[in-house]
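What you see is part of a larger complex, with each chain still in position.
Labels run A and B following the written order; every chain starts at residue 1.
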């Protein structure tokens, strides 16, 4: 569990407790070596695993910058400072909420508030995250006996923050700052960790439905997408986005180099996102799997970008850069549920389907008058669903039933709870800026500053 | 020593010399393992430690880009190309000066020019840095027998460069290029290494005063801040920043996405800055500590950002993005003197105080008519002092007396020497551009180019 596919080993460790897990680990290494190699020592395994979390974690942290740049590049210049404010603030909020509530809610280690490991866990444990004492290392509170708690906490936190980053893009250019931040508090403290516990904490989707989601096409990306969708429906489209006659008015992003930079950052960070979700690299087999995941993740992004490149040329006779960027991201989301078992060719195709999805889903959303400023719903929700289903093509442990029911359960939970929350926020404090403020731009109206004060607007 | 808290081990290694250090290391690993684990081999320990320096080093190198983007985003567009020129040039100068003089001045390994390990070291050794022969590895000149000299040199160099980066922001928009670069030569070749040797080279602040500064709240950040403050006082404020009536005129940064990107880069790089300063990850205890440091560093930044977010809303009824950015950075500086011993909650609070400091210190400096273009003095100097004092709250080895006297000694040394140097530069060649050039902007006046030649100025 955690963000990965090592369910059996982890579950074993959870059940047996820490002491026996310490014993279990070395033999795990042995089992993977048929040839006469010399195992890494148990210390080295611990270090390698922790190091994977640290490297993976800082790469996923970097994705927060990627989202910030992507979104700042795709909104109009009058809303850029606000979009930046939201992105850095949500990352900070996620860090604190995941520490205060999220981590133990997501990983109850069997101490479920509602349910149990045997009958299915539904609501995890409450309490702040506590890291082991300084310099004590493995013999104390280290989780599962296989890596330091601190490295695990750091890594998992970044996934929680990613979920929040997804929401901000869809709702840009019209949502007020503080209601958005309050939503983020609940999303990162409760909504994300609770549903994540169902799979990665060993809860009922994992134990009863055999749900497989290696690094989070559903658990992270679609969750962000559902929360964004609920917000977009309640918030309504931006002024001027759809004419009375039902026509969609394209609203161009103000800074495409920033959007491209953001995409490259996300592409880079995704190696940590998917590769780190192997959760171990202290054996030959594990590091070989991490390597495979890196290669598959890269080629899926390439497949998504190329699909969008060719498809926009064919459909519109002109390549659309923002579609190519979103195509690459959709390729990444698509491979996230299972980056390990596909071949390179399979991964390329899975990613390419993601790119195709984006090209068709963006105008489809516009027909439904759902205004998604950066295309986060096609990229993270729809491609996320696709990726979760695609697991069955390459991993025989997955069942189409288990995948679909899990997608539905997670989706219904997140969509309904988010919707209720958005409604409450709307009723209590209002979630949308005034028409005048929206036309002026959120930067001057809410922040009193401009992102580019010297570049005159055309 | 070096940039970290491993004073005893390091000191031991220095005194015993290389051969015995080789023997000492494995047992160090053993001491930390009470459970029946298998130690990493001594080769693996060496490799892990060196790898930490390499990863930490490239992350800190990346901070140079962060400072460049932060500063380029916070100056007016007419001075952006100059700010970029200063940033890339100072990084290159730091690399060469640290190689030519700094490294051995900072780490004399007992060969003090003035003083000794026993009575207190005051001035290190002179000579260029020499790395061990190719492929020879541990059996030759490897420092302390625990990591490759090259990795250590690479890592420590980046801290020296960071110090120089801090200065450029404060003095932006009015200082001439070449005097600034000459100052950088002296700062990176002499001022930084000499004072750093007092603590991290095992000099008198370390041996006589028990000064603790894990990763450099004082040794790096406040040093940059003091040098910047001396320069700001001698240089004077920008034209138009303060009216004759004593009012402060806000001068907005030209590109807030760049400033935000710079902040995210610095946030990312800081994991290397603080985590790498553990100086070892070849044992279970060390990697667990590095992990804890990563987690604490992140949450301190979050605390600083959230404090500034809430405080600017409360005080000014509007969130101020640049304050949030500087709040995050102040949180990072605050946790840098002791990122290991605080709990997650403690680290969040230490960082939050940093954020509060920034919100109050920025207008306070303006009242004093000290013109600090990017807020580097509040962030690096004042929060750096706070962080250095805060060590006593969580680390019982620190004394308030030892911390305060060290802050004062380092501050006095850097401020006085920097001040003298700025005066000499002012007398000899002038340090400020002419009034006309300042109004025109340094880009056209000094470089003859524009950063954004096509974007008309409003």
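What we mean here is this: a contact is a pair of C-beta atoms (placed from the backbone, for glycine too) under 8 Å apart; a residue touches a chain by one contact, two chains touch by 3 or more.
Being a predicted model, the structure only gives us computed values, none of them experimental.
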{"item": "Identical protein chains in the complete assembly, only 2 of which are shown", "value": "3"}
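The criterion applied here is as follows: only the chains that are shown with their structure count from here on.
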{"item": "Rotational angle, Cα trace of subunit A fitted to subunit B, multiple of 5°", "value": "120"}
{"item": "Where subunit A and subunit B are represented by their mean Cα positions, the distance between them in whole Å", "value": "32"}
{"item": "Touching residues (chain side subunit A, partner subunit B) in the complex", "value": "22, 26, 40-44, 46-47, 50-51, 53-55, 57-58, 61-62, 64-65, 68-69, 72-73, 80-81, 84-85, 87-89, 91-93, 95-96, 99, 128-132, 134-139, 142, 148-151, 153-154, 157, 177-178, 255, 258, 261, 446-456"}
{"item": "Partner subunit A, residues of subunit B touching it in the complex", "value": "29, 32-35, 37-41, 44, 48, 51, 55, 59, 76-77, 252-257, 260-261, 263-265, 267-268, 271, 275, 281-285, 287-295, 298-299, 301-303, 305-306, 309, 313, 318-322, 324-325, 328, 340-341, 343-345, 348, 452, 455-458"}
